[in-house]
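After the structure tokens below, expect a handful of questions from me.
Of the protein chains in this complex, one is absent; all others appear in place.
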Amino acid sequence: MSNRFHLVSVLATSFLFASLAAAAGGEPFVQVLASSSRNVSVETWEANSRTITPSSPIPWSVRKFKLHGGKQEGVDVIVVDNGKLQVAVCPTRGMGVLWATLGDVRLGWDSPVKEIVDPRFVNLQERGGLGWLGGFNEFTCRCGLEWSGHPGTDKFVNNVGDEATMELTLHGKVANLPASEVEVVIEREAPYRIHVRGRVDERMFYGPKLEIWTDLSTEPGSSGFRIADVIANHGDAPQEFQILYHTNFGTPLLGEGATFVAAIERITPFNAHAAEGMATYDKYAGPTLGFIEQVYKIKPAADAQGRTRALLKNAKGDRAASLTFNVKQLPYLTQWKNTNAVGEGYVTGIEPGTSFPHNRRVERQHGRVPKLAAGESRNFQIDYTIHVGEAAVKAAVDQVAAIQADRKPQVDAEPEKIE
Amino acid sequence: MSNRFHLVSVLATSFLFASLAAAAGGEPFVQVLASSSRNVSVETWEANSRTITPSSPIPWSVRKFKLHGGKQEGVDVIVVDNGKLQVAVCPTRGMGVLWATLGDVRLGWDSPVKEIVDPRFVNLQERGGLGWLGGFNEFTCRCGLEWSGHPGTDKFVNNVGDEATMELTLHGKVANLPASEVEVVIEREAPYRIHVRGRVDERMFYGPKLEIWTDLSTEPGSSGFRIADVIANHGDAPQEFQILYHTNFGTPLLGEGATFVAAIERITPFNAHAAEGMATYDKYAGPTLGFIEQVYKIKPAADAQGRTRALLKNAKGDRAASLTFNVKQLPYLTQWKNTNAVGEGYVTGIEPGTSFPHNRRVERQHGRVPKLAAGESRNFQIDYTIHVGEAAVKAAVDQVAAIQADRKPQVDAEPEKIE
Partner (left out) sequence: MSNRFHLVSVLATSFLFASLAAAAGGEPFVQVLASSSRNVSVETWEANSRTITPSSPIPWSVRKFKLHGGKQEGVDVIVVDNGKLQVAVCPTRGMGVLWATLGDVRLGWDSPVKEIVDPRFVNLQERGGLGWLGGFNEFTCRCGLEWSGHPGTDKFVNNVGDEATMELTLHGKVANLPASEVEVVIEREAPYRIHVRGRVDERMFYGPKLEIWTDLSTEPGSSGFRIADVIANHGDAPQEFQILYHTNFGTPLLGEGATFVAAIERITPFNAHAAEGMATYDKYAGPTLGFIEQVYKIKPAADAQGRTRALLKNAKGDRAASLTFNVKQLPYLTQWKNTNAVGEGYVTGIEPGTSFPHNRRVERQHGRVPKLAAGESRNFQIDYTIHVGEAAVKAAVDQVAAIQADRKPQVDAEPEKIE
């Protein structure tokens, strides 16, 4: 720890960031925006293709700024414009993806929560463990890392080595923790991929020593972006973990007649209420006051390499967004239908994960809580693509059909038995 | 959300506030001090009559600054001096009124809590739901908006549409939320009323979508100020709400022999302990170590328009402060006697509200929890006046008597039956 502070002494008198960009043209450009190990945080920063990748045919830019006012005072946001698509990441809220836009397509939704809330205003324990809902408005919000599902009692090992119980809170802590390391990395060779990277730590004495290195990247001029995360256990003992990529769509993709399309091996209603809607799980209603959420648990069908795809298609069939991922990394997919009235939050979730969103206690009983050995890490990748035009949408749907091939999905009429 | 961020991009590079003052002389002067929708927060600001209302015969000023040190680091305060009376508002703590002074009269009290506490240091759930007490030292502290009373279990509707239970915390959340919009508005025509306005949001997915626009205003040279709030339900479903204006007096008005004067239709002791003091509910003792709070629930008598008044008069009868409000807006009045020793908090509360301070579960059983339809709003106004001199105090007391007229208050010997 003394070494850390010797470093601090060098940096503390300066508000300038440390530019780690290597001199060599082939090395990527690296800009540290925040670092607790280097004692750095950058208030505002901006870069663009002209200075960093002058040979790029497509102009791009990255801007980092702070939000002001109310519960979002001091919250950091990074907006990447790849020349075609814009995407916003929030380091203060666990590197969550706030929204993305491409022309008239917006990825995201209109939550009743209007501000990008400083996690220090969120008490995860309030409302019987539902406090997470007070900050929830991201397009993609990571749920995890120690647990990712519903609130409720689960066991853990306490400081005297005894099995004790604790109340898990909805969707875990990672979305309400600031990233401890944040950097922008730009590849200097075509296609000049732009990365926004951040490390979020869930560390506790007598608790998890989990770190997630998140990496959101996009190629200039492309119609999508990639999330490529690494979760590592830095403890010396094995550690359970969970992650769920809670990806949420409102208008314009979601609307009456919008369709959910996925390659499905098996689909199971989350509860009796969802079972009632089983026949039309893939169709969306317009905003419906009093609509109660319906959740479906999906074991995706995948190709030989494990790749699968799920997408949301608008009613007209000329706009869609897809998530492409690998079931070896993310074996479970949750579809969350919440087509309530606009003011209540009209939204659907497409949520690949290591688990379904039951309480960890339930997921463990069903063998859906993975463990990391000491020092072990695991990779998770999701490619998000926006499809514009009937032909592009049809091609995206066809690709799902190709994965499905002639396999008939098993459609369960009843929920899984839960103790 | 993308629109919001386009706006952000315009403003983010500037630390200057947006002056919204219209050019026309008749339009009020408006200064935005914080705004999460406009991405603005102003560190310090000052205005006075010379520049804004040069024709005003009475010099006034408004100052906005930040507090520093300990638990109040970064907390915002706005002090209005109307030329005669000074009043302080805290945007960081839900637009609470910290104190007011007029000559030798101070409205406020000496809480054991000495700092103006950043809400992020307050855990409302601690101490069995009494965490609110760790920041409580305002003159007028709003209690609400989803609930306003005592801690304890109450029901709510959870994310799967089921009735579940949650632990309410003392006096709700609104006093520990920062205002999301803050502005000073000054009327350019006589009497040049000065407004400090702020919007505090209690928004949650699967929860309330309540907003309160608070407005504290005062006329230059006057002996009081007005609170005029609007609570609105921005959800698409009906929403319960509560508000209680927890207005607290210590010295110099409170003292041995001070008197509480109110127009009363009915008065009921809160519990058996309060019942013991029923005969002397309107008289105050000096600081008394070990005094246990006594609370009285009052249905105020009102004039034909619904107006009523309650006041606290000092022992000598030459200083008083009154609250004038309308029972159509605020039908219930709570008197809180807590004449404990000085170091424990010698204080009395005069608290108009939509409810009494029982747990919401109890208030609901007695029909005292109002509901707002989708999009509906309600207004609440309280006029605070400081009365100086025996004649002025007598006039204020006479006005209460005029409201009371020949109606005899119903004085209950027993508390209300509570399940």
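A few points about this structure:
Chains here go by letter, A and B, matching the order in which they are written, and residues are numbered from 1 within each.
In the analysis below, contacts are C-beta pairs under 8 Å (C-beta built on N, C-alpha and C of every residue); 3 or more make two chains touch, one makes a residue touch a chain.
These numbers come from a predicted model, not from an experiment.
Contact with the chain not shown here comes from a single listed residue; of B:L130, B:A164 or B:A315, that residue is B:L130. Of the candidate positions A:N48, A:Q125 or A:T288, contact with the unshown chain belongs to A:Q125. Contact with the chain that does not appear here is found for just one residue of B:A47, B:A88, B:L145 or B:V185, B:A88.
Note that of A:M166, A:L289 or A:I418, the residue touching the chain absent from this view is A:M166.
Across B:F29, B:W99 or B:F356, the residue that sits in touch with the chain not pictured is B:W99. Among A:D236, A:E276, A:E376 or A:E414, the one in contact with the hidden chain is A:D236. Interface residues of chain A facing the missing partner chain: 1-2, 5, 8-9, 12-13, 34-41, 119-120, 123-125, 156, 158-161, 164-167, 169, 177-182, 201, 203-207, 209, 234-237, 374. Mapped onto chain B, the footprint of the missing chain covers residues 44, 63, 65-73, 77, 79, 86, 88, 98-99, 101, 106, 108, 110-115, 118, 120-121, 123, 125-128, 130, 133-134, 136-137, 271, 273, 289-290, 292-293, 340-345.
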